[in-house]
Every structure is written in C-alpha cells, then in structure tokens.
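Other chains of the complex are left out, but the ones given are in their true place.
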Amino acid sequence: MAGTEQRLELEALYADYVHCLDADRLEAWPEFFTDNCHYRITSAENFEAGLPLGIVRATSKKMLRDRVAALREANVYEPQRYRHLVSSLRITAERAGELEVEANFLVVRTVQDGDMTLFAAGRYVDRLQRAAGGWKFAEKIVVLDSRQIDTLLAIPI
Amino acid sequence: MAGTEQRLELEALYADYVHCLDADRLEAWPEFFTDNCHYRITSAENFEAGLPLGIVRATSKKMLRDRVAALREANVYEPQRYRHLVSSLRITAERAGELEVEANFLVVRTVQDGDMTLFAAGRYVDRLQRAAGGWKFAEKIVVLDSRQIDTLLAIPI
C-alpha cells in the first residue's frame, strides 16, 4: 500500500505545481524546491549530449526567488496565459527518502486576442526528496523537445 | 484507503465524461450532473473578476438536455471531431458527500480534411456531490484561458 500512497502524493505534487504556475502564483513556485535545489530548462539535444547548459539555470531556492522577482519587474503587463498538461508520470529510481521521476508535459499559450499556440513540449527529469511538508524537488530538469524557446519569456515550466 | 478509492472514482468519472463528449454521445452528457446543477463556460477574465457571465450557462439538468437538443437541431452535418486531454486533477476542498475539484484541459479539434487546431484550453472548477450512482457534478465551471470561443460551436466541454 506504500506504493499507492506514494503515487497519490506524487500526483498531488505535480498537480499543485502545475496549477501554481498556470495561476501565475510565481511567488509560491520556489516552495516546491529544496533549499539547495538544481533547476534547469534545457534542450533535449544538450541534455542527451550531457552538456550542463541551460536556457534557465538555478542552483538554489534563493536563485528561483530572484528569478521570480526579475520576471515580475520585467513584465509590467503580462496578458498571456499558460496551461500545462502533464502525463505519463513514472518513477524511474527509488532510494531511501529520494525518488527519480519523469513525466511528459505540453504547455499551451493563449494570448490576449484568444490565439492559442504550442509553447513548449518535452519532459521533466526530476529528483525528489522527502521533506517535512511532503516531497520537494531537489533537482528538476525541464528537457524541451525544441532547441530554443522564446527567451524573453523564460518563465518557469 | 478511502482516499485511494475516492481518487480512482474521480479519475473514472472524468475519463467517462471526456469519452462521452469525444464520442459525441451528447444525450448522455446531462446524466453526469445533478438535477439542479450549475454549468457554465466562461473566460478566465470573467471568472477572476467574479462575474457570473458565461458563454454557455445552465442552471438545471433540464437546460443541459435542451441545449443538446438545440445542438442536434442546429448541426445538420457535423464533420469535426474533438479530443479532450485532461490532467493535473486535484481535490481542493472536501466536505461530507461533497468535493471541490479542479483539473486542466485541452481540447483539440480535427476537421474533415484532417487539419488539427487547438480549440480550447483552460481548467475545470467543479463541485461534486455523492449520489446513488456515484459522483455527480453539482457545479461545473469551464474556465477558458481565451476570452472567446467560436460561439456557433458552443458545444459542451
């Protein structure tokens, strides 16, 4: 039954993560991570080549908070909306208090006039650690199928 | 274990709901709702402003049936197909015999020549009640990321 409970916890975590981003509650986003987390948005090409490059790269929760502050400052007016679809979540490794998880995602962007576009597709390659308040992301690598993303809009994914 | 069973019931409900719509079994659609249900398709903008407006708005199961009848009458020939993807379902509140649930959705439309477009993206904001035959929607608000939708095609979502 431990497996079932863990599965429900993971699904709840990923659902909460996604709703946090889609509701533009960016200030709450760093709380999904451990203090010394690694967060990276990179291309599948770089990821598969083992390159540590990233379109976005943070190595602590503090850097994630700084990023949110910068995004808030830059985007005086932000009329887009983003919608995440996540599927095919699976645990790829399991250690005491630690899980490796991957999942597919698709992000759709809707602009003010109603036009919808495919903004990003790819997969999460994550390492989670058990913390007091539940699971936290110790590492989250957002591996984009595309080699690029609109960098002016390097929002969390 | 009650949590696990409830979770499976909810996933089954949302899967059945989606397959009902995508298979164009619209006559079965009102049966997912309580007799005095509220159903609404609205924009995120209106929803966040607390406006009770809706692109579609019904306050009983009977109105949902009338809507289906009207759609059947209007669409002499309906060559489109719709496909719902639903993810990130989560329970946001729980009371005796009642749940508040939200989930993300994406609807893709395929027209006769095979062209596929993003038809709608957004989230469900739902209130469910326990009934004899399982959970029913007492309230279902379809919150679109877009401010508009092709109103000639205001099909259930």
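Should a chain be cited, it is by its letter among A and B, assigned in written order, with residues numbered from 1 in that chain.
Note that contacts are C-beta pairs under 8 Å (C-beta built on N, C-alpha and C of every residue); 3 or more make two chains touch, one makes a residue touch a chain.
All figures in this text were calculated on a predicted structure; none of them were measured in a lab.
Chemist: Taking the 2 displayed chains as a starting point, can you state how many identical chains form the whole complex?
Modeler: Here the complete homo-oligomer in the file comprises 3 chains.
To be clear about the criterion, only the chains that are shown with their structure count from here on.
Chemist: So the centre of each chain is just the mean of its C-alpha atoms; given that, what is the distance between subunit A and subunit B in Å?
Modeler: 27
Chemist: Where on subunit B does subunit A make contact in their complex?
Modeler: 1, 3-4, 7, 44, 85, 87-90, 102, 104, 106, 118, 121-123, 145-149
Chemist: Which subunit A residues qualify as touching subunit B in the complex?
Modeler: Subunit A residues touching subunit B: 1, 4-5, 8, 12, 14-16, 18-19, 22, 81, 83-87, 106, 108, 110, 112, 114, 116-118.
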